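For this view, one protein chain was removed and the others were kept in their places.
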Amino acid sequence: MTYKRKDGRKNDEMRSPIIAKVGIVPNADGSAMFQIGKTIAIAAVYGPKKMHPQHSQNPERGTLRCTYNMLSFSVEDRIRPGPSRRSTEISKITQWALDPVVMLNNYPNMVVDVHISITQADAGTRCAGINAAAMALAHAGIPMRDMVSSVAVGKMDKTIVLDLDKYEDSEFEDGEGSTDIPMSFTNNGEMTHLQLDGKITKEQLKEAAKMAQKASKEIYEIQKKALKESLGDLK
Amino acid sequence: MSERKIVIPGETIEEGNDFLPGEGTEKTGEKIIALRYGLAEESNRLVKVIPLSGVYNPRRGNVVIGKVEILTFNGWVINIGTAENAFLSLAEVPGFVNKDGLDEIMDIGDMATVKISGINKRGVDVTIKSRGLGRIDEGIIVSVNPNKVPRIIGKEGSMINLIKEETKSNITVGQNGYVWIQGDKIEDELFAKKAILFVTEKSFTSGLTEEVKKWFEENKK
Partner (left out) sequence: MIKTPYVTGERIREYLQENKRFDNRKADEFREIEIELGVSKNAEGSAKVKIGKTEVLVGVKMSVGEPYPDSPDKGNLMVSAELLPLSSPRFESGPPKFPVIELGRVIDRGIRESKFIDFEKLCITKGEKVWTVIVDIYSINDDGNLLDAAGIGAIAALKNAKMPKFDKKEGKILYGEKTNDSIPLAKEIPISITVHKLGESLIVDPTREEEDISETRVTVGSSNGIISSIQKGNETSLKLEEFDKVLDIISKVERDVFKKLEKFLK
């Protein structure tokens, strides 16, 4: 039996709406929001600025520092404010996803801070966060080789699907269960981030990666449009 | 490419071997790629990206406005809004200064117009040895996106001169995005501030000077 998606989406269809906007935090050097389905992420960039604490300074190049944080009420069971193991890991994953495109050679001893907040969560928050962060970095005028676009693919029982929602990510248990594979790509097609939780064969994973790469192009177009339309909003 | 257009990082601006990569771009194969978000512009085959955003990068010769943060035994540490503070040495002040009287020249919290005389590993050195530089005694300081500074000044100072004339105010535009306005009345200063913010909002419309003249017509009481 093939898996049929509860919300009626095709297997390779992302959730809607997908909304992207830049300039949402006037105080920041660059900022953006990214919504996919019911998941909403906002991101703000400050810098390049002096790195504190001093022992974290890198005299060779500037440092990208990402902080991912979920607002306490963004999920059903309230999260206690402050960093957790999960948020600490995702912060680092986000930095790794973006580092390959960010060019900070000319900013030794400095830091670019990217602050990400999830204001409403319904699976795929790290991907939404990375999408918002990439836009905010560009908006802040940070030198970048390319953009980064992020989406999850997954496997529900035996079926490969795109962009898991909360039910698919954490409630579905039939057959082989649910596999979640968040990935990020440059527009050039290179993979900058990959995680996987579940069970999958190598062939299926190859198929899933192709599906995610294709979807990342769609996300790129949405990010691009938002950045191009924002001229009037710059502080 | 005849018109300027907004590009995003990684975007191909031009293809073919007719073009040369300028600031904010890179040549990959036959493509000229944007390395930052901004306005792509081509002149004489040279393609570059004019930044719309981003922090101020100090350059030698720039006049900037900053705040005195620390007095040392031989000078002043000045915050010019950059990652590293600037240093004004006692030797870069016109006339004789008593080492015990540093605070009489400039005290902590004072604002000053300074010129960048050198940039080295240690940081940014500044001077107040030219005309129009030194402590700011009164007026208002307005903060703008430093990338808009060229438009506020205009070609050979045309825009800033227009604003000065219309508002009867003295205005110094720091390249770091801090603008000092001093007029006879606070109203004049605020009028100048409003005009400057109008320029920053409209900064990439063509025929901006005409647009600003019109704005003055409409906004003068």
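Letters are used for the chains, namely A and B, taken in the order the chains are written, and counting of residues starts over at 1 for each.
The rule is short, and it goes like this: contacts are C-beta pairs under 8 Å (C-beta built on N, C-alpha and C of every residue); 3 or more make two chains touch, one makes a residue touch a chain.
Source: prediction; values computed, not measured.
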Give me the visible chains that the unshown chain touches, in label order. A, B
One chain is left out of this view; which of B:Leu46, B:Val77, B:Leu190 or B:Leu208 touches it in the full complex? B:Leu190
Considering the whole complex, which of B:Gly16, B:Gly95, B:Gly109 or B:Gly207 touches the chain not shown? B:Gly109
Can you name the residues of subunit B that touch the chain not displayed here? 66-67, 79, 81, 109-111, 136-141, 143, 178, 186, 189-190, 193
Hidden partner interface residues of subunit A, rising order: 24-28, 31, 38, 40, 42-44, 46, 49, 67, 69, 71-78, 81, 113, 115-117, 119-122
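Please note the rule applied: only the chains that are shown with their structure count from here on.
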For subunit B, which residues count as touching subunit A in their complex? 6, 8-11, 24, 26, 33, 35-38, 51-55, 83-84, 145, 147, 201, 204
Spell out the part of subunit A that touches subunit B in their complex, as residue ranges. 29-30, 47-50, 101, 103, 107, 109-110, 138-147, 186-188, 223-224, 227-228, 231-232, 234-235
